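For this view, one protein chain was removed and the others were kept in their places.
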Amino acid sequence: MWVGTPIIFSGLALGSFYALMALGFSLILSVARVFNLAHGEMILLSGYLAFVLWQFFQAPFFWLLPICSLALLALTLPLHYLLRRLPEPYGLNSLMVTLGLALLLQSLLLAWFSADYRLMRLDWPAVAIPGLDFSFLSFQGLLIILALAVTAGVHLVLQRTFLGKALRATIQDREAAQVAGINVNQMGLVAFGLGGLLIGLAGPLFAQNMYLYPAAGTEATMIAIVVTIFAGLGRTRNILLGGWLLGLTQSVAVFTMGSKWRELVSAALLLLLLYFRPEGLSLKKER
Amino acid sequence: MRFPKPLPAAAGVLLLVLWPLIFPDAAHIQQVLGITCLYATLALAWNLYALTGAISLGHAAFFGLGAYASALLNHYYHWSPLLTIPLGALAAVVFAVFWAMGFRRLRGVYLGLASLAALEIPKTIVDNWDRFTYGSMGIMGLDRLPSATLGGLQVDLGMDLQAQYYLLLGIMLLAVLLNLKSIRSRWGWTLRAIRENETAAAALGIASNRERAKALLLSSYLAGLAGALYAHILGLVEPGLVFNLHLSVLPLVFCIFGGSTKVWGPVLGAFILYPLEQLCLLPLFPMGHSAVYGLVIILTIFFFPQGIAAWLPRAPKSA
Partner (left out) sequence: MQRIRSRPGPRARLTVWLLAALLCWANQPLSAAQEIRLGEIDPLSGPLAKHGQEIHQGILYAVEEANARGGVAGHPVKLLSRDDQSKPDVAVNQAQDLIFRGKVAGLVGGYVDSLVGPISQQAARHRVPYVASASLQQAFTGNKNPFFFRVSCLEGIVQPLCQFLSQTLKTKRVALLHAATPGATEFSDLVQADLHRRDIATVLQEKFRPGWPDFSVFLLKVPAARAETLISGGFYGDNLILVRQLRQRPLGLKAFIAPWGVAYQSFIDEVGQAGEGLFGACAWSPGITQPGTEKESQELVAGFRKKFGKDPNTTTMHGYTSARALLAALETVLQEGAKPTGEAVSRALAKLDLNLPMERLAFDAHGDPRHYQQVIVQIQKQRLVVVYPPERATGQVDFSLAAR
């Protein structure tokens, strides 16, 4: 087995994980212009919900995904209405409100679930590829497949539906979309709805890929921010590519240079990208 | 552009100067307010750069570089902190030069992210360069702020909390003065012009990149100064401590919370939030203080929504 195969696979799985975490954040940021700093905590909430369902109701994993996905709508939709009532300057104020919300949610999680680390212990069978002398864990395969499927789904919605067209118009130029008769507030609602579904989906995946503890939200938010802007605002396909690029780079860096250089390599990659393409990975400029 | 009415500001400063004389034994409050002044200085430093419209998320890099440079000079050469602190802050400026060169073309959200990524560079290098910086172990046993003689009076800045408070207050007021001067001067108008509409500013002959860079260098020096002071007040540095993300977010929070009054905004934010948390919330709610803190932020934004709106460019950009 070529040593590169598990590294590449690991990188792709990690990258898919990153992309799935970032999609909801990206959508909310691009359409509604809300820098949701409570993103990580919302993923955690969904993760804890999955944990509770798994532990007390023995719910199978594949049921957890849609349940948690829908459950987060109960959080993101009211959040949209809350943020809509904010006066100017909208961008910075929504950032602060979501920051406050993040602190609040973290405290609630600490109170409800205590600081103990929670693990969802599920057995994922190993899948062997007949040709190559390589086997991987089916969960990693699930991450990759899900990331592809979800990205394809979001892409289809954005490109092939009328709603998607309206969303894209709002992303590109809010004022012009408004002039064209699109109700940008409603688009914000849609974004929060779709975003909520995506965040809810990321929850059980986070719980399974890592472990749950109340302070884990910050990491998740950071990943989402990095991948989103890496990919460029409003470019959903690029999020998957960006996530993969980041995941692969990190895996290769850990293998060749050692774990302690991982963050620097990702940062360097990001900076190089921003230096040569100041607007992210987008192949064409937004305006 | 609104200027703060001089009376409340003067009253506030007077209060800050006089209260330790009314409560000379309140060492714990002197400690907290001293650190508040330090953080307010960091916020003011950040503010200076934000005048150009740039929302930086990487100021912890300058803070940390100032802290480490001062710590290393003190550790290896045993120079007095009075010397290493101003010198150490220069390390931050050096990094700012690279920043200015590399981030020339970046604006808005992308600049914010680049600054966030840039934080990793000094952090990881300091963390991994074991032989020089002691890596993850950090450096302990740094010299305290030394005694100084002021006109016949011996003042121990390290041990005497009251003296330390006045020093930090003084530095903060210097930062305030610097900000005031920057805003009210011709240069301040230049920065505002860049913030409002860069193309128009260019048409007026303003070299926006150069002016931005100047603001950044000044901002980085102040931030580095705050970091170096922090290191010598605590007596130790560690990569995870001084290059921490929360130090990057702190100025943002204080400035937005503090209000639209440009110079006093960060000071207000710092003096409301930090002592509130340290003197009220932590003692009263050992377990639930961050929930209360979060609620305070949310409610305040709803009732006092004026953030640093004046800092952002008015014309919506693609970013």
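In order of appearance the chains are A and B, and numbering begins at 1 in each one.
Note that in this section a residue touches a chain if its C-beta (ideal position, glycine included) is under 8 Å from a C-beta of that chain, and two chains touch if they have at least 3 such contacts.
Every value quoted in this text rests on a predicted model; they were computed, and no experiment measured them.
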item	value
Hidden-chain contact residue, picked from the options B:82, B:137 or B:299	B:137
Touching the absent chain when the full complex is considered, from A:59, A:77 or A:137	A:137
Positions on chain B where the hidden chain makes contact	2, 4-5, 8-9, 11-12, 15, 19, 23, 25-29, 31-32, 35, 127-128, 135-138, 140-141, 159, 230, 234-236, 238-241, 246, 259-261, 264, 268, 271-272, 275-276, 278-280, 282-283, 286-287, 289-290, 304-306
Residues belonging to chain A that touch the chain removed from view	3, 6-7, 10, 14, 86-88, 106-107, 110, 114-119, 121, 126, 137, 209-211, 213-216, 219, 251, 254-255, 258-260, 262-263
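The working rule: only the chains that are shown with their structure count from here on.
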item	value
Euclidean distance of C-alpha centroids - chain A vs chain B, Å	31
Footprint of chain A on chain B - complex, ascending	102-103, 105-107, 109-110, 113-114, 116-121, 123-125, 127-128, 245, 249, 252-253, 256-257, 287-288, 290-291, 293-298, 301-302, 305, 307-309, 312, 316, 318-319
Partner chain B, residues of chain A touching it in the complex	85-89, 91-93, 95-97, 99-104, 106-108, 110-111, 174-175, 218, 222, 225-226, 229-230, 233, 260-261, 263-264, 266-268, 270-271, 274-275, 278-280, 285-287
